[in-house]
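Every protein chain except one is present and positioned as in the full complex.
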Amino acid sequence: MQEASEVAPEAPPPVAGLAPPPALGVLLVAWLFAGLLLAFILLPLLQLVATPSLASLRRAAGDTDIASALGLSLIGAALAALLSATIGVPLAYLLARTRFPGRATVAAIADLPLCVPHTVAGIALLMVFGRRGLVGRPAEALFGLQFWGSLAGVVVAMAFVAVPYMVNAARIGFEAVDPRLEKVARTLGMGPWEVLLRITLPLAAHGIATGFALTFARAISEFGAVVILAYYPMTAPVRIYELFLRFGLDDAVAAAVLLLALSLALFVLFRHFVQRVAPMPGIGR
Amino acid sequence: MSARGLALDGVSLRLGSFALRDLRLEIGTGEVLVLLGANGAGKSVCLETIAGFHRPDAGRILIGGRDVTAEPPERRRVGLLLQSFALFPHLSAAENVAVGFRGRNHREARRAAEALLARFGAEHLARRRPQLLSPGEKQRIALARALASRPELFLFDEPFSALDMETRDALRDELAEFLRRSQIPAIFVTHDHTDALVLADQVAIMERGGIVQSGRAAEVFARPAATGIARFLGVENLLDGRLEQAPDGRLRFAVGGAALEVAPLPASAARAGRPAIACIRAGEVRLGRHRAAPPDAGASHLEGRILSQRSLGPLCTVTLDCGFRLVACLMARDARELGLAPGAVVAAQIPSDAVHILPGEALG
Partner (left out) sequence: MTNRRAPFCAALLGLALALASPPGAARGEEAGALAVFAAGTLAVPFRELDALFERRHPDIPVQPQFGGSVMMAKRIVELGQAADILAVADYNVIPKYLFSGSGKARAEWYVGFARNAITFVYTDCSRYADAISAKNWYEVLARPGVAIGRSDPNTDPSGYQTLQMLSLAEAHYGVPGLAAKILANAPSANMRDTETALLSALQLGQIDYLAIYRSDALQHGLRHLDLPAQIDLSDPTLASAYATGVAQTKNGALHGRPIVYAATIPSGAGHPEWAALYLALLLGPDGQAIMRKNGFGVIAPGYAVGAEKVPPALRPLVAAWPGS
């Protein structure tokens, strides 16, 4: 990559490839469509937030069923994100750094969960992780681990639908690491594992952390696949659905607003945290 | 094989559709070899092989007298410096240098790093991140970092190619000084022959994965082995003509109606009576106001009309028509004193040993 001509010492880093600002007409049209998008997202959510009364919100916040559903969703999503990171980051590394026959196919496979309808995914997972399944049967026999109607099942369903986000974000993170840095690190005496831990992973941390956040967000909102494997214990989306069936819109909406507020707060906190601890690697290529 | 420095003994390698073919090099302590070649010639692959990132199919690599052919990069004691210096962006300058100090704990390495930076006059940069350093500062940090790991060989892969000319010149001078002081042998890869002019003790030219000429720098520049190499080295005059032997035994090169005196050639050179190509560096052509007195075997004396003139800072390049196109290079102030201008007629003198003969058919 050609760098722009470098500047005198003590100057701020150059912004590579400074583009001229777009023409006014282009900006207006772009903002028009952008406005549509923002309205598309905000209107339903604002309507949702405005619907429940403060009393019903307070009631929902104090309800132990709802609280435990929210807690289960948080724990499940966190575990699902950890699981996705464990199995997704190595694949992302391979896709970013190596060339092998069938590489495009492997990348497509990692994206497959995005195309599978959620209920279908749930049933497919049940086939494998159920009592008689390829993984479920030995898991129960060896570890007493059940995926039906349990936290483990929730985590598996969440991870299945969310792992593509992890793989793609981590892959971008690794691709942003200049391989020349790794070469130089080797010549300085670092073995391949030390290079991975001290150079590659810290520089890819931003991408991996972003993947973690996206995976968490996707996992916490999953309903279709989770509900096949585990209805009880109830995650928040399932509880909200049950509330709607039993009582009606008001109670369901109050719980939904709580889930929304929680997810949003977590997301913002996480992004802030990531920016401080693992910011985008500088323009050091 | 020398006990210090680098030796490549018949190194060959296949990399997809590219191949390195039977590379042979030898560099002693304190020597700098500049590896020249066009893009795609294989210079970077050669460096990477020496550094240990490719396993040769045949041949040996010796660094500091040790056979490292089977060693992984981290055990080869090589310092690698790349384009824009590859400083780790997530570490400060001092932390970058500290990485080079192996086998010490964190605090010791930091202290050693800061001491080393002081030797480079860069201690004030210790806490700065690489993104905020100028190219000169980056070079110093990168050199300090490489030096910390006590290399036996330096490898430079076009570190200046993204810089403007002025910065490039400054850094090159600094680097030359550094290499002279450290006495660590180095290979410097570039596609710019002026780098070779400044830095090289030895020069090797690569083409399509093989070394087509190598030797002392002065020798290679004066006597390129083929027209392609000559072009690559920036030889300004490549003349298409005929080598003839006069009845008195003297060799002459006939071109464009003139006959240039040629110094006696070794037996293996081009044979008389055949088409040949004469290589003459523009700097060897002397311009003057009058044709010098008697023609002699030591030089050719010609007259030519100035076709064009170009100034390059302190130098001036002049293109003459002497019956053939001749390019001369002189100091700008000398050009002014001679009153050179397009259309003027001047005398040109070419020493016979500046005419280097290459065998060949007509230039393509």
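Each chain gets a letter, A and B, in the order it is written, and its residues are counted from 1.
Methods note: a residue touches a chain if its C-beta (ideal position, glycine included) is under 8 Å from a C-beta of that chain, and two chains touch if they have at least 3 such contacts.
Source: prediction; values computed, not measured.
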- request: Write out, one label after another, the shown chains that touch the chain missing from the document.
  value: A
Residue among A:F40, A:F143 or A:Y232 touching the omitted chain: A:Y232
Selected from A:R58, A:R103 or A:R132 as touching the chain missing from the view: A:R132
Message: Just checking the interface: what residues of chain A touch the absent partner chain?
response: 119, 122-123, 126-127, 130-133, 146, 148-150, 227-228, 230-233, 241-242, 244-246, 248-249
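FYI, only the chains that are shown with their structure count from here on.
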- line: In whole angstrom, the CA-centroid distance of chain A from chain B equals 52
Task: Name, in rising order, each residue of chain B that touches chain A in their complex.
output: 48, 51-53, 72-76, 78-84, 86-90, 99-100, 102, 129-137, 145-146, 148-149, 151, 155, 162-164, 167
Query: In their complex, what parts of chain A are in touch with chain B?
result: 2-3, 5-13, 178, 180-181, 183-192, 198-199, 202-203, 281-285
